[in-house]
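One chain of protein is taken out of this complex; the other chains stay put.
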Amino acid sequence: METKYISKNGLNEWFSQIVKSGKRVYAPVEERGKVEFKKVQALSEVAEEYIQTTQSIKSAVFPRAEVLFSYEKENGQVKVDDFNPDTVKETVLWKVHPCDAAGFKPLTAIFNWDYTDKLYNAHLEKTTLVTFSCAKADKSCFCTSVNGGPGNTTGSDVLLTMLPDGGAIVEILTPKGEALVQLAASAFEKDKGEDKSKYLADVPLTFDLEEVRARLATAFDSPVWKEQSERCIGCGACAFVCPTCACFDIQEDAHGSKGKRIRCWDSCGFSLFTLHTSGHNPRAVQSQRWRQRILHKFSYMPDRLSVFGCTGCGRCSRACPVDMNILEHITSISKK
Amino acid sequence: MSKIGVFICHCGENISATVDCEKVAQDIRKVEGVEYAIDYKYMCSDPGQTLIKDAIKEHHLDGVVVGSCSPRMHEPTFRKACAEAGLNPFLCEMANLREHCSWVHEKGEATTEKAFDLVKMLVEKVKRNKPLDSIKVPITKKALVIGGGIAGIQASLDIANTGHQVILIEKDPSIGGHMSQLSETFPTLDCSQCILTPRMVEVAQHPNITLYTYAELDSLEGFIGNFTAKIRLKAKSVDHKKCTGCGACFQKCPQKRIPSEFNAGLGTRTAIYVPFPQAVPNKPVIDREHCNYYKRGKCKICEATCPTGAIEWDKEDEILTEQVGAIVVTTGFNVKGADFFPEYGYGQYKDVITGLQFERLASASGPTLGEIRRPSDGTIPKKIVFIACAGSRDEAKGIPYCSKICCMYTAKHAMLYQHKVHDGESTVFYMDIRAGGKNYEEFVRRAIEEDHVNYVRGRVARVYEKNGKLIVKGVDTLLSGEQVEIEADMVVLATAGVSNCGAEQLAQKMHISYDPYHFFAEAHPKLKPVETNTAGIFLAGACQAPKDIPETVGMASGAAVKVAGLFSNNELVREPLIAVVNRSAPPVFSTCVGCFMCQTACPYNAIEREEIKGRDGKVIKTVAKVNPGLCQGCGTCVAFCRSKSIDIQGYSNEQMFAEVMSLLNH
Amino acid sequence: MDKLREKAAALLADGTVTMVLGYEEGTNKPRPVFCHTAEQASKLVYSSQCINNLAVYLTKKEIMGTGKVAIIATIPTLRSILQLSVENQLNEDNLVVITVMDKDEVKQFANFAEIEAYIADFQLKLDGKEQEIINKLEGMSREERFKFWMEEMSHCFKCYACRAACPLCYCTKCIVEENRPQWINPWAAPLANMEWQINRAMHMAGRCTGCGACGDACPVGIPIHLLTRKMMEDLAPEFGFTPGQPSKNGNALSTWKADDKENFIR
Partner (left out) sequence: MNNNNSEFEPKIVAFVCNWCTYAGADLTGTSRLKYATNVKIVRFPCTGRIDFMLLLKAFAQGADGVIVSGCHPNDCHYTSGNFHARRRWITFRGLLDFMGIDIRRIQYSWVSAAEGAKWADIVNTTVANIRELGPYTEYQKVADYLDKEDYNG
């Protein structure tokens, strides 16, 4: 769609209009030495100097824990109070990175694959993504190797590329984006024809995605999984910070005759994730779980959902207590 | 889906006066899983119980809650009723609506609501109760008695007389213990040996008693009803089958100057010896420590003199393995001796002796044939001082407790002295006179009033020798508060009673606990005085604390009854409210990771190690296992287990959790 | 460093061990590595930057296999090894424990007893930063402390990195996976998160050796190691334990003294 320019002041104006409109705005905020997405009221709260938030913003559409429905039993009768889409608030995700925005594509694919997930879609429908191109990257970033890039527009409604003058190139990509822009139309100016690529971080291409996929197709029994996963201690950090991991568990929060059915995050890295009641565990050892993680993202998902399960944000590498560096591991596979 | 029956009792008016029982019964019907609910005037009455039984059958109930009095009162009643109706008794629980509700609250809604909550709580519990079967443990009907003093003798005889086999082991060459060393006994002054020796002989001759003297417990394994005891038979070096006890050997033995243990060091014995004339068995052993042959490799005079060739020079210790069902520990006590009282010159002055040594002097069978003579020069002491509480009740000496028997035997000693030395003068220094017991106080009064023993209340500071006399310096704290100084010919210390040597090691062998002074600990200070906290092991006599003969004998008979009671069944039946370690499907087998912290937490040593082996016999993992014979069901391990791998039947995690939740959910 | 590599290579070459657990250069700091051949030993590094507690791998059968294994242990790792042995989790004969002393001197321990003697000289002390937060917390009112921890706990998403990184969290089934009853709600929420941390701390009482791996592992930076650390500081004197030194025959909660002091029981 169309490209515009917005000045520093314009940006402020637009932001305050968004807040005024009553939408919830989530943006990166620095706290306790970490930068995380948080509900904000003013642009001043938004963090400046950082590479990446520790956690992705998938929780906006796929919360850590949410109530599928609640119920109450009274003398034999069960009253069910189902999830109501109307209760979902309009939300703006401000200053997400292209790799975060890209993450919504695989998520949407997963939640609409064999079953259309009412909750996920309700959240997504009411969510608008204002993405900021990346001017900085670190050695854990590899978006360019997974069909992405520091200025990539996939999944975004609006993409901003910040300019030295404090203004930004505004790419309005979807009707949702357009609607958001309309909240402060006057704040936007005509495109100045700047080439955004000048302002993008340099993220080197380290492996060929299709090559990796091809190798993985025959790698199921490869010793590489054991080698790579030896130091993995089997926590869920990688999965929980990942913008595309969507494993969940269904749990009961019952109190006497009342209760809630809850969906909450889970991780294929946990040893009990696949444990059967019989006692049998198809993925008994960590190497099998590591293989599952990689194959799922780089083989199964492209096969079944025609989208890769990795956006190169590098969060898992940064979060891992034992430095399981996914970029390093994938690169080594691609070179084998 | 559970089918719980709820039965609310009015207990006449005891409950219904403040609780609306009908309402409770009505409301509880609405609760999930409650199939049937009713209230009745007296649930514990026959018609009441019939009500329950019929309901169980009619409504196929799989759980029962009786809302009535305290379970401590009627739980057995109602569980029995359920059992009679074919419901596992452990599927019946009681809600305490009387002691915990109607009796402690005024009439009103709140009270009825609480009653409802209490019942609902138990309903939630019962839903999670599991049918349980009582635990049956086989019993080996043979007892082991450790220690052949009067306690061991009494216990052995009492058990043997109930028709059960007894093994009595004694570490010395003869049974009899301290009692055999005593002269007369208070408060009756009858001769100790005269009453004891017949019992000793009876033990030796009793068909149900196997006596092993010169024997000690080597190790003990197993649990109540099923102990395996390894007994070390120390080498006597004399074959008692051949020996006739003629005594030729010890008359000829050249080693004659060995201080006699029996005479508390006042007399001497030989290297091959019988501890005392009335010993049982009355056959000698060789004390290898002092025997010339064992020391220097030559002598063998005894062998030459022995008419039956009974001497066995190369005899070695034997280890005997015995299966027993119960154990009575009667290892007795000891008295503080040498150099514990430098201030009293004990061990320094020959004529400062212990009460036990005085017993030997006063005993007709003693070194002086019953005459009171000074060890130093054999003269008869004209002035004698008895010091009570020598060590006892003395924090400084590390013995804060009272040795209990000293007051009485000191009075006895003074009395005996006065009887034997008519012109003698005796003084007793004491802190308090503790003469609780039948005819005890009278006995002490007699010593004071009839035998004119001079009692001085006060501590003796020190005793020292001055030209042939023992100067006893003390203070009369009762009257004058003045320094008292007595020139005595002899001083007798009523030394503190202490635990027997080796008590600690023995306790550890048997896994029974002991107090800081190494006296063995009873299971409960009031209600389980003869039990230890290891089921199947009992205590009697002074190994638990210093005590006199009547008390010891009473305790021994008590322990014997406990053993006889245990042996009166072929199986030990116990409530199944015990801990169990979970088991799950392979490859996990059990969530127990075998850290065995629970072992250190268990008060009963009930937790054992179990190796889970694969088909190939290789050990897959080692996990905890609860021994149902030992576990008493306190549940400490359950609360402690990090992975919740141990649970306790009847108070399981699910049950307790559900109870708490139900109280608060509304 | 060379001495260390030589030692490791030698152990692997002569077949003394089938594997050496050590550290190699990582993305930003050294990370765990597993050497199976003498050649691989050349990857080994050792420095104060090595903060992962390698003892965590000693209870993983899939990693350890059945053969004899060597581990390059830092002081905290040594402490964990001793505690693990107290808890019957290690086979002394199947483990070669190596540490690096100053001037890169390599020390191989003959047995666990020797390790005990060795670490006795190393006092376990709260570092300034930890002490600072503890002081700050103790300075707060109770309500403030509660707010502080609730805020912290609201960041926890239950990845259990704290559990995974702790050498002493070796249960096959953790309390949080126990669902009969469901002691702790499995989803991430402030209360459920706090309940988990309280359990972790209680389960560590008298066992924690203060390596701080739990805190280091937390991806959202909750200072959870303070809970166990603080408790260690409080309990050690109370129950006569030495922080960081394994207590034989049971721990703070599996043992007792008749004269344990308290001032709150009526």
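Order of writing sets the chain letters: A, B and C. Residues in each chain are counted from 1.
Following the convention adopted for this analysis, contacts are C-beta pairs under 8 Å (C-beta built on N, C-alpha and C of every residue); 3 or more make two chains touch, one makes a residue touch a chain.
Owing to the predicted nature of the structure, the values given are computational and were not obtained by experimental measurement.
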| item | value |
| --- | --- |
| Contact with the hidden chain (one of A:Ile18, A:Val46, A:Ala60 or A:Ala168) | A:Ala60 |
| Residue of A:Trp14, A:Phe37 or A:Phe298 touching the missing chain in the full complex | A:Phe37 |
| Option touching the unshown chain, where C:Leu4, C:Ala41, C:Leu58 or C:Ala252 are the choices | C:Ala252 |
| Touch list for subunit B against the chain that is not drawn | 70-73, 96, 98-101, 103-106, 110-111, 113-114, 117-118, 121, 513, 523-525, 533, 577, 601, 603-604, 632-636, 638-640, 648, 650-651, 653, 656-657, 659-661, 663-665 |
| Interface with the undisplayed chain - residues on subunit C | 137, 140, 142-150, 154, 183-184, 189-192, 194-195, 198-199, 201-202, 205, 227, 230-231, 234-235, 238-239, 252-258, 260, 262, 264-266 |
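The criterion applied here is as follows: only the chains that are shown with their structure count from here on.
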| item | value |
| --- | --- |
| Separation of mean Cα positions, subunit C and subunit A [Å, integer] | 32 |
| Inter-centroid spacing, subunit C versus subunit B (mean Cα positions, whole Å) | 44 |
| Separation of mean Cα positions, subunit B and subunit A [Å, integer] | 70 |
| Subunit C residues counted as touching two or more neighbouring chains | 173 |
| Sites on subunit B at which at least two other chains make contact | 588 |
| Subunit A-facing residues of subunit B, complex | 30, 32, 584-588, 661-662, 665-666 |
| Subunit B partner contacts - residues on subunit C that touch it in the complex | 87-89, 170-175, 178, 180-181, 183, 203, 249-251, 253-255 |
| Residues on subunit A engaged by subunit C in the complex (per definition of touch) | 32-34, 36, 54-55, 64-65, 139-140, 230-231, 233-237, 239-241, 249, 251, 253, 262, 264-265, 267, 270, 272, 284-287, 317, 319, 321-323, 325, 328 |
